[in-house]
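Every protein chain of the complex appears in place save one, which is left out.
On to chain A.
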Amino acid sequence: MSRRVLLAAALLGSSLAGAQAQDKSPVKLGAIEILTGPNSRYGVAIQRGFDLALTDINKAGGVLGGRPLALVYEDSAGAKEQALNAARKLIGRDKVPLILGPTLSNEMFAAGPVANERKVPIVGTSTTANGITAIGPYVFRTSLPESDVIPVTLKTAQAKFGIKRVAVMYGNDDAFTKSAYDVMKASLEKLGIETLTTETFGSKDSDFSAQLTKIKALNPDAIVLSALVEAASGIELQARQLGIPEKVFFIGGNGLNSPKLGDIAGKAADGTLVGSPWFIGKPDAANQAFVNAFKAKYGGDLPDQFAAQAYDTLFIVAKAIDAAGAPEPEKIKDALIKVKYTGVMGPFSFSDSRDPADTSGVVVLVMKDGKFQLLQ
């Protein structure tokens, strides 16, 4: 095609579109993520997921019949005060109709109430603690709370490995590991799995031999563990060192769903089961296309669940803006709750309480040779 024809086509195209919608200005959304500091790994993964989705959405024509989508990032650095200020700035100065983030549940508990009070929808993509959406009607999340993922993991372990008697261990000085333990306890009771003993430890402990020796003597089918990855690695290493046989595998909460578990604990972590809202090796075409596009855009780096959740979330939000018909907070809020979308994480819709309604996308992973893979 010659240059002149292209130009003519472009002119024609733009005048046609101009007839439908005058406004070509970008629709600006806010995003609050941890972009610097020790936890920036999470925020940067999320940012990359957003940016990839943004490119895809704008390439396909943007939102509202041809307006490009744009993101204004604010760095929370993992501090809730900073997340709070970022929310105020995005709403007050940038006048965004919707905020994505923040990264941590703690930050959402600070920023969420502000957005809710100013009637601007705020959508967490990585906030899994209990009580996030209870902040108010403008607070949404697309990340499955642990209370949805853990029961799927335990149920799978029961069905697949026939576990009947387990020992439970949890970190008792950390809100996150304690809340996952509460879910585990309720879920074990519901499934009729017997708990032989419940042992605790402190998040800074490095010696777990006393608890593990006790567990070894009780000879359970599996050990259900709620811990952050550092403590979990230490526990698995010591369990094998104390001679707890490999067939007694660990079943973990979200804290164990990290490649670092295999890095630190090595072979001792083999057989560990975790549930995850997403997995890089999910074979469906949408997921594989996402993984490949991500790798191409970021120099071979692989996406993680945070990037995947962010990627889907921006599509969900774009769909809601289209359905709302205008970039206005109130309309977007009403449209969001009705969105149905199937992305790389599987089918998605919001429940009445603005949490994800569907757990069919949850996958159960097993650690083998230091790497997680889909449980076959």
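In this text, contacts are C-beta pairs under 8 Å (C-beta built on N, C-alpha and C of every residue); 3 or more make two chains touch, one makes a residue touch a chain; residues count from 1.
In this section, contacts and distances are computed from a predicted model.
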### Message
Missing chain, UniProt name, options "AraC-like DNA-binding protein", "Putative methyltransferase", "Electron transfer flavoprotein subunit beta" or "Branched-chain amino acid ABC transporter permease": which is it?
### Response
"Branched-chain amino acid ABC transporter permease"
#### Entry: Chain not shown: contacting residue from A:Arg165, A:Lys214, A:Lys295 or A:Lys340
A:Lys214
#### Entry: Residue touching the undisplayed chain, where the options are A:Lys95, A:Lys204 or A:Lys338
A:Lys204
### Task
Since one chain isn't shown, list which residues of chain A touch it in the complete complex.
38, 172, 199-202, 204-207, 209-211, 213-214, 216-217, 230, 233-234, 237-238, 241-243, 260, 263-264, 266
